[in-house]
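Shown here: the complex without one of its protein chains, the others still in place.
Coming up: chain A.
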Amino acid sequence: MHFTTMILSSSLLTVFLILTLPILGTLNPNPTKSQWAKENVKTAVKTAFFVSLIPLFIFINEGLEVIMTNWEWMNTLMFNINISLKFDLYSVVFTPVALYVTWSILEFASWYMHNDPNMNRFFKYLLIFLIAMIILVTANNMFQLFIGWEGVGIMSFLLIGWWSGRADANTAALQAVAYNRVGDIGLILAMAWMAVNLNSWEMQQLFSLTASHDLTLPLLGLVLAATGKSAQFGLHPWLPSAMEGPTPVSALLHSSTMVVAGIFLLVRLSPMMENNPLVLSICLCLGALTTVFTATCALTQNDIKKIIAFSTSSQLGLMMVTIGLNQPYLAFLHICTHAFFKAMLFLCSGSIIHSLNDEQDIGKMGGLHQLLPLTSSCLTIGSLALTGTPFLAGFFSKDAIIEALSTSYLNAWALVLTLLATSFTAIYSLRVVFFVSMGHPRFNSLSPINENNPSVMNPLKRLAWGSILAGLLITTNITPMKPLVMTMPLTLKLAALTVTITGLLTALELASLTSQQFKTKPLPTTHHFSNMLGYFPSVIHRLIPKANLVLGQLVANQTIDQTWLEKTGPKMMTSINLPLISSTSNLQQGVIKTYFLMFFFTMILAILTLV
């Protein structure tokens, strides 16, 4: 077998093995250590992420895609079911993204759930969910996809109802199962039709037979499945109710990974949908309706997690619109970039909630920019990426989608609704940032506000880097499947940016109205100018001295004292040299392992230069 093929397939199987090992480790009858979750599960996901980068780099370098058929499971005369893994663009790119986000979320969860007595079980559920998601993503036949589909559904149920003493949580979990089941009917319908008419569940055979059959019925079933799993309009209420689960669950399942399973199904089976304009129009209109409806709902929510949940739902509607436009690659790109900033928004909200002693109402937060600077900065970065600020992660996918929408010959009503939803995105994002981090504090004074724990800050920083760079990295390294329309009138090109800025300005105006009082009687202003001597003394006598004094303070205090003397002067020497000194003296303790490590580095260098 060819060398790189072997490396790619063995790396991805290694990922599966690394993720499954902690689960198998729980089968032994000895009680697990209290640190099992942090040590075993988080390091397993971290290792799996680094291993899954190898196939990603091979794919970027060579464009190699692999389909492995491992085991013949059930074979009758006419119908074969095998275990078959497909590592193409979608799964090779999605697996590292999902593992990176999951790694950050698990590290966060080790802080968030640290005084939960069943934390080990929580991590086990999250890991089983991750394995089911990767099974879904790498499936090459419908049976395996169905296994992954049901797996993520069940783990979603178990994780939403984690705090099962709470009646709302049980109701939400039941809602999730019921709505997902309705969607599953569509998937089973599609699978049954394919088994009967197309004689196979392998995707290669399905794609080769699409030209000769009328695929409306199974495609409608698939759209129903996506509606259920990805919370499109009609089967959408389970997603905001799913916020009853702990924040790591919301961050992992209901923002980055599980809810994109429906969209991923449609992306995977998009060759079947290409030639069916009815189903494409249904996707388009359903997605447009979902995105505008849930964005409208997000405008006036008061619970921070519900706002982000509706935001997720709105972005899922946008992905469905993209599929309706027959652009599965753009939908997939949005899936990947959306995972980063949405998970970061959830982690920021979890950090805020925990700091304010379990307060989730944004009306009772405020002024957190001074008290939680890193968290509110990450919240701002995430919101900016979500609204499609140029050159952050969301821009590359969202702007491409809206450009494709504007230049297509499809439903103009869907375009208008999507643009409206884009402006609503800016409005509710500003609302969150305004009420949470700006203004004066509105919470109780004895909350344990701190950002001291690195288990929280490191995931936030990592996801912030991802939110900034992911879009750029993916679009510069991976060529899209279809050529995008590059020429369009300037108004259409700037449409997304214009509606976002309009929404932002509207939201700023509306937010500033909360602290003003309308005057009961209008004041006559005609004689004010000459009365106040043309405002000359009041401006010159106050403004210029104040500017001078402020400048003096800035120069003396911030520039000289804080910057030159502390940050870049003598104190910089100490702050840079001290870690170097301590790490060097730690290295030179005479421990054997250090020598082995140097030996290892030398060997690696020798191998790399000689091979």
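Please note the rule applied: a residue touches a chain if its C-beta (ideal position, glycine included) is under 8 Å from a C-beta of that chain, and two chains touch if they have at least 3 such contacts; residues count from 1.
By our rule, contacts and distances are computed from a predicted model.
Missing chain, UniProt protein name: "NADH-ubiquinone oxidoreductase chain 4L", from among "TSEN54 tRNA splicing endonuclease subunit", "NADH-ubiquinone oxidoreductase chain 4L", "AP-4 complex subunit epsilon" or "Mini-chromosome maintenance complex-binding protein". Across A:163, A:391 or A:596, the residue that sits in touch with the chain not pictured is A:596. Residue in contact with the omitted chain (choice from A:3, A:71, A:409 or A:518): A:3.
Against the chain not shown here, chain A presents residues 1, 3, 6, 589-593, 596-597, 599-600, 603.
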